[in-house]
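With one protein chain held back, the other chains of the complex are shown just where they sit.
Chain nomenclature is as follows: A and B, assigned in order of appearance, with residue numbering initiated at 1 for each chain independently.
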Amino acid sequence: MKCLLVFVLRDKCRYLLAWFFLSLALSSAQLLLPAAFSQGPIAVRIDELIHQRADGTLSPLASDEAFLRRIYLDLVGRIPTLAETREFLTRRSPQRRAQVVDALLASDEYPLRMAQLFDVMLNERRGEHVEWRGFLRQAFKENRPWDRITREILNPDVTQNISRGAAFFYTGRLKRYGQVPADVPGLVRDIGRMFLGVDVQCAQCHDHLFIDDYAQVDYQGLLAFVGNTYIRTDHPFPAVAEKQLTEKVQFASVFDGEQKKTGPRLPGGVEFDVPKFEPGEEFLVPPDKKKKTLGVRKFSTLRILAAELPRSDNRGFARNIVNRLWWVMMGRGLVDPLDLHHPDNPPSHPELLETLTDAMIAHQFDIKWFLRELALSGTYQRSSQLPGGFSDGQILLPQSYRVALERPLSAEQLLQSTLTATGVEQSWSIDPTGAKAGQDQSTIAAKEEQQQEWIKLFQAAFANPPKEPEIEIAPSVRAALFLMNDTTFLGWFESRPGNLVHRLAALDGDRLVAEELYLTVLTRRPSTDEILEVHTYLAADPAERTKRLGYLAWALVTSTEFCVNH
Amino acid sequence: MSEDHQRLLAKYEPKEIAVITAQPQVASAHFSPCGRYLCAGGYDRRVRRWDMTTDRPRELASLGGHDGWVEAIAFHGETLYSADTWGKLAAWKYTAAAPSPVWTVAQAHEGWIRQLAVSSDGQYLASCGRDQKIQIFRADNGEPVRQWFVGQDLFCVLFHPHTGQLVSGDLHGQVNIWELGSEDPVRTVDASVLFLQHRLQDVGGVRALAFDQAGKILTIGGTKPKNGGTVQGTPTLLVVDFESGELRNTLEIGGPADCFVHMVRHHDAGFLMAVTSGTPGNGRIVFQRPADAEPFYLNKNIPNCHSLSLHPDGNQIAVAATNRGSNGNGRPLNANGDYIGNYSPIHLLAFSDVAQSEQASRPTVSKSSTS
Partner (left out) sequence: MAFKQEVNMTNKFRCPQQEHQISRRRWLGTTVGTTVASWGLGGLIQPSVAESLRRDHKQVLFIWIDGGMSQLESWDPKPNTEFGGPFRSIPTSLPGVYISELLPQTAQIMHKLAVVRSLCTQDNSHSAGVGRIQRGDPKDRGVTYPYFGSAVANLLGPGESALPAYVWVKPGSGGFKHQDAGFLGPQYGALAFGDGQAPSNLSRPEAFDALDDQARNRLREAANRRYAQNRRRKVTDANTYVFDTAQTLMERSDLFDQSTFTRQELQRYGEHDLGRHMLVGRRMLEAGVRFVKVNSYGWDTHGDNFNGHASLMPRFDQAFSAIVRDLSERGMLENVLVIAMSEFGRTPRINGHIGRDHWPEAWSLAMAGCGLQSGVVAGATNPLGTWVKSEEYDIGHMFHTWFHALGIDARHREYVINGQPLPIAHEDCHAIKELLI
């Protein structure tokens, strides 16, 4: 007992000393912070406008460790590896945060993470398709502007190999499953939600009851664009075509029965005429049965939709992507919910939203640029710990952004982070598009198969059901049961060569174990209490040391701190 | 449109000549075998009659004494048989000025009687109901002859025009063919595409049956259901060779919003006449030959068509429908602040060549409305 106490005290002293110097270094670094950001003009403006409305103290900037974890999760979809963390923490450059942002945006993993993020956001777990994933990955690899991506989705072109997979946005919704019919209303609704931030669903049968701004004609006008779209079955990849729209869409309110008509029309926009053609006159390029082409119509509603919706002068289009990317990085849309932009639901920071929208348009919908600006703002880099003087329970509205909001991790982020933490597998090591050169094909195939299995496992435990947006942190009993009892997952905490537990078992001394463990899993150094806990727990039964190391690692991976982006 | 269709259309395109308004709604409207009366069973416990020989249809005293709804009506000669949803069956001399029942059976079924049919010789009356039974009565006095317990809610019964066999259609899409002397069906036709089990609900079923004149073709009508609740489905006709039970054609005669085929008839000229009703405002009158892919006549302007009756002279049809704007979740009130119900416009339509000749001889025909 005495011996143990001495050990702890000695250890504690040494640790405290180290901590003292480290803190000194950190605080001097923090003094330099305004310069440390190398903020762009938009990042500066964000902070000004957030401060203006904060109405009270703001949390200080997050530590380097917390920042590093956050930015890795956001830009490459996983926590940093131990090596990456250690390396970053040695940097003294005031530019170090900007450096890591730039490095991650330029990395091979960035398009993989963005593809995953946009897949879940746009398709809401309606299934997967390798062509769709390929389209998204390629688009983000090239940093295609959002207006172009949108055009490729809204009017997919079977002849363009690099974008044809975009048709999955349509086909995933138009596909029939058994007796479940094509979800045309869902498609119409989602075009409004995903690209304009308006949910016209309730305006399907009558003008919206609570939102004056959403009229039935908004729904019906969008329907006129896509109502004639159908799935082409003559291609192995997702593909759609449209029948000729020959007359306006007729509709009547279920309340007053008044009959109305509209041609294609964007919500709040002008109506497009529906031209009449003599039979055989509809085509610019006639269809060719031998070549299996459907021809080019003189009047194509998908073409008009793709030309008219993603325009820089369509304010709603620009605002929507700004708001959604803001939500991605900050945890809450300036307009919340994300798909209810309307005058009675104003943004929390109207001027900021307009500033960002102007900037996004001026930068031609450059997503990478925009994410960089957000990442370099003090608002993004704020700590998620409550500002001084606050205790739990006091009103601190999330839309004040006075403290960084905790955000959910998607099933995929959680998987990649768990793989990284436990050292089971190099995360993101599989890229079917061949980004990772140098691996032989059969290894890649086997690993991909393995990853797909794990992804399915994690999706079943953590993802929302199809069509339910993943916006907020939603802990579930299903997930808890998975973390406690799934045998594959638990297997990752058994000692195997190269993995975390194996490494820990080889370390000499519980302090080193604790530091390696915490830095690997939680991307931070342990507190004195935490070191003490590790030691106490391991020392209590040296015979079971390896098993206990596994439990220690399991406890951190299943903790709230690991399972959210804070 | 093909020449064939144009030729048929020239002859059989129905043109509206009058509308009778019945309030509250009626389930169906039928011309009497003599052609002089139009009789409609309604949601108000009675069978209403109109004299069709006058310039404007003139309403006569209605047949009372029923309860609930009168959905089932059948004729033979000068007798009208009516049945209600509380189980009562009655026979009437419908030509009388103030008819009283010739006979009644107070509890012919336990509850809802869905349909009646009279054998071609007029000897037997068949009925079916929600009590899962088929009953056979003597048509002249209502004495029970026999019954079958089918074990499924039954929507339709129909006698073969020549053999005396009886056909029944049920909720689960089974069509049975019965001999009056046999315990079990002699044959069964599978129409289960017209049925769907959705959540707690049995959806669809056989809603219409018809023979062609020769009795060789049996047409089965209903919907291919998509879902329960607000039932949606594609109105569908199954054209079956009666002898072999072989399915010859499946005709989908509308979109999912059109939902049910409520009545189908074979016209002697070889085409089917069917009416559909679905999501309020949707309904169709469809004339189509069984082997054709498209109808030669399609009317989408009359909402919610519930019945179709061909006048014995072969020149006119009556289609009972529902008024526009019949639905909505709000409170529909009239000027007095009273809650308003719906009504049934009964559309009288004459075939093209007849309408034209009538137009020439009787230019003053106007839409009439009585209620």
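Keep this in mind: a contact is a pair of C-beta atoms (placed from the backbone, for glycine too) under 8 Å apart; a residue touches a chain by one contact, two chains touch by 3 or more.
It should be emphasised that the depicted structure is a prediction, and the values quoted were computed from it without experimental measurement.
Visitor: Please pick, from B:Q135, B:N176 or B:S277, the residue that touches the omitted chain in the full complex.
Guide: Residue touching the absent chain, from the options given: B:S277.
Visitor: Touching the hidden chain in the full complex, which residues of chain A are there? Just list them.
Guide: Contacting residues on chain A, toward the hidden partner: 53-55, 202, 209-210, 344-346, 348, 384-386, 392-400, 403, 406, 460-461, 465, 473-482, 484-487, 490, 527, 529-530, 533, 537, 547, 551-552, 554-556, 558-561, 563-564, 566.
Visitor: By the contact definition given up top, give the residues of chain B that touch the hidden chain.
Guide: 24-25, 43-45, 67-69, 71, 85-86, 111-112, 130, 153, 171, 198-203, 205, 227-232, 259-260, 277-281, 283, 303-304, 321-323, 326-332, 339-342
Keep in mind that, in the parts below, only the chains that are shown with their structure count from here on.
Visitor: Starting from the mean Cα coordinates of chain A and chain B, work out the distance between those two points in Å.
Guide: Result: the chain centres lie 57 Å from each other.
Visitor: Could you pull out which chain B residues touch chain A in their complex?
Guide: Listed in rising order, the residues of chain B that touch chain A are 196, 226-227, 256, 280-281, 324-325, 327-330.
Visitor: With touch defined as at the start, can you tell me which chain A residues reach chain B in the complex?
Guide: 179, 181, 252, 254-257
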